[in-house]
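Removed: one protein chain of the complex. Kept in place: all other protein chains.
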Amino acid sequence: MTPFDLLLQQLINGLSLGAMYALLALGFTIVYGILELINFSHFNVFMVGSFIAMGVLHLFGIEGQSVLLHGLPLVGVLLVVLVVTMIACGFLGVIIERFALRPLRGVKGPMAMITTIGVSYILSNVVLLTQGANEKNYPNPIPHWSFYIGGINGARITVFQILIWVISTLLMGGLFWFVQRSRLGKAMRATAQDPDAALMMGVEVNRVIMTAFFMGSALAGAAGLIFSLYYNFTSFGIGFSAGLRAFTAAVLGGIGNIPGAMVGGIIIGLIESLAGQYIAVKWADVIIFSILVLVLICRPAGLFGRLAPTKS
Amino acid sequence: MVNTHYGDLHVLKNVNYRLDQGEIVCLLGGNASGKTTTMKTIMGIVRPTSGSVIYEGEAIEGLATVERVKRGIAPVLEARRLFPRMTVFENLEMGAYTRKKGAEFDQDLDRVYSLFPRVKERRDQVSGTLSGGEQQMVAIGRALMARPRLICMDEPSMGLSPLYVEQTFDIIQEINRQGVSIFMVEQNAAMALLIANRAYVLQTGQVILSGSAAELRENETVREAYLGEMQGGH
Partner (left out) sequence: METTTTSPDSTPDPTILDNTPGHENVNALHTVQVATSRWTRLTAPFERPRVQYAVITVVAILALIFPILSGDQANIDAAANATAYATLALGLNIVVGFAGLLDLGYAAFFAIGAYSFGILTSWQITPDWGVFWQPFAYLGLVQKVVQNGHAIVHFTVSFWIMLPVSAFIAAFFGVLFGAPTLRLRGDYLAIVTLGFGEIVPIVARNWTGLTNGAAGLNGIAGAQIGSYHFGINATPYYYVGLGLIAFLIFVSTRLRDGRIGRAWMAIRDDEIAASAMGIHLVRFKLLAFGIGAGFAGMSGTFYVAKLQTATPDMFGFPVSVMILVMVVLGGLGSIWGVVLGAILLQLLQTWFLGSLTQWIDALGTAIGSDYISSLDLTQASELIFGIILVAMMLYRREGLIPAARRQRALTTEQQHASVQRRAASDVRLSQISGERYAHAPGAVPMLEINDVTVRFGGLVALNKINITVPAGSVVAVIGPNGSGKSTLFNTITGLTRAAEGSILFNGAEILGLQPHEILKAGVARTFQNLRLFPTMTVLDNILVGQHARLRSGPIGTVFWGPSNLKEEKVARSWVLEIAEIFGNRLVPRLNHTVEGLSYANRRRVEISRALASRPRILLLDEPTAGMDTSESLELAEQIKGLNALGLTILIIEHKLDVVTRIASKVIVLDHGEKLTEGLPDEVRRNEAVLTAYLGRGAAARA
């Protein structure tokens, strides 16, 4: 590969990773936008999503990477797996909100955030206890077709990467449409901007919050599936590092800001793959966090965020 | 129509209000006297520890805010409180949140646009960028979109220039003529008493005076507390 091809290759990989991080970051940002809560349980809803999807793939008789599907069966199976995973994760998010977080609504300080750390631990350890500590070989029915840019030695785009882009674009577009145009989506924005006023307009705030958790968690489930298909493995421990990077993406873009989370996710994905190529994989997290700190020092509200004016 | 009565709440102590169909009733009082708590109690944001809120003959103090809005109670909040990053039109939509979109929605929209032609001009502008007076129009329009029978207003004159204050009060009278009852918390006592039928004076959570607006305009205590000292030479 020429240096240019190498760069192109890393940009392609970075975009794929970034799309995954963006999906995960959206869940942080939606919940934060409404509740001003950093939801650490999101990390492991993502992980649980990966396991749920694995279970569904097993139901279809897909084990390891040797059973490949093509054409309509491939699309059908992936669609079913995606939808089932997203719905299951969505409900998981709603359950977490209803039983662990709603009782704490209105309590000042870091209490709710600490609770989400607890929930996160419970999720990862339940999976640890029931599924074991070993990394699991992930069932992957997607054939290894690829396209080459600039000949067989050039940069490679796999079918799967294209699938990632299509799926995440559709999901993000759908989310954006929902929040901008639908009645409930507008209620979500109104609640985020002024919860009291929204309440007095007759917005059922509980429903809005549950919707936010459902959608955020469903996207995390989709991200979990993509992550495991990308790396061909899953484990009870995948939530932390991926979640942390996605969260960094959300903060980078200005937490609470939906387009910000998307852009932030892409940026983090690109940094990760470029740093991995040109510096060293082992320093990727250090670079990511250093950039985060630098951005926050220069723009405390993130790249696209706005600080609420302080009242006194 | 509204008969509120709370027990020994922190803020409101055994307060009674009454508002008849088609009236404008005004609640006067200083900051921290319990005015806003009264508003919140009517809207269902704060629940009274005891006592009842009766609306159109029915006790509603146990109802959620949504239900109250559906029954025709709409708020105009203190300092407008529009959704700053939503457009004017979206803000109006939020006012009609509890209702189905359709012919009625369009009718109400027309009504708001005819009351406030300015609002129509600005319909696609983000509401945070409007001037204070324009925001007040949107806030009142937003309340009207709920097709209310009762509007609760919290300090509609606050922060507005005299011209806008007059316009606002004219509009309130106009809306009232169209059959909407108005419950209004105000500091601008003289203006409020000019358009109100009746008024209550609230101090440290207790009603210290009540009566027709005309009576209260002449009342020495009100004059001393809110008007009188200002008109000392009179």
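Points to keep in mind about this one:
A and B are the chain letters, set down in written order, and residue numbers restart from 1 in every chain.
The rule is simple: a residue touches a chain if its C-beta (ideal position, glycine included) is under 8 Å from a C-beta of that chain, and two chains touch if they have at least 3 such contacts.
All values reported here derive from a predicted model rather than from experimental measurement.
Of the options A:148, A:177 or A:289, the residue whose C-beta touches the omitted chain is A:289. Between the chain not shown and the residues A:1, A:111, A:149 or A:170, the one that touches is A:111. Screening A:1, A:133, A:149 or A:170 for touch with the missing chain picks out A:133. Although one chain is not displayed, its contacts with subunit A can still be listed: residues 32, 36, 38, 100, 103-104, 107, 109-115, 117-126, 128-129, 133, 240, 244, 247-248, 251, 255, 280, 282-283, 285-286, 289-290, 292-293, 296-297, 300, 307, 309-310, 312. Residues touching the missing chain, restricted to subunit B, are 10, 30-33, 79, 128-129, 132, 155, 157-162, 165-166, 169, 187-191, 194, 203-204, 224-225, 227, 229-234 (touch as defined at the top).
Please note the rule applied: only the chains that are shown with their structure count from here on.
The centroid of the Cα atoms in subunit A and the matching centroid in subunit B are 44 Å apart. Contacts from subunit B toward subunit A in the complex involve residues 43, 45, 64-66, 69-70, 75, 77, 81-86, 90, 93-95, 97-98, 142, 146. On the subunit A side of its complex with subunit B, the touching residues are 183, 186-187, 189-190, 193-194, 196-204.
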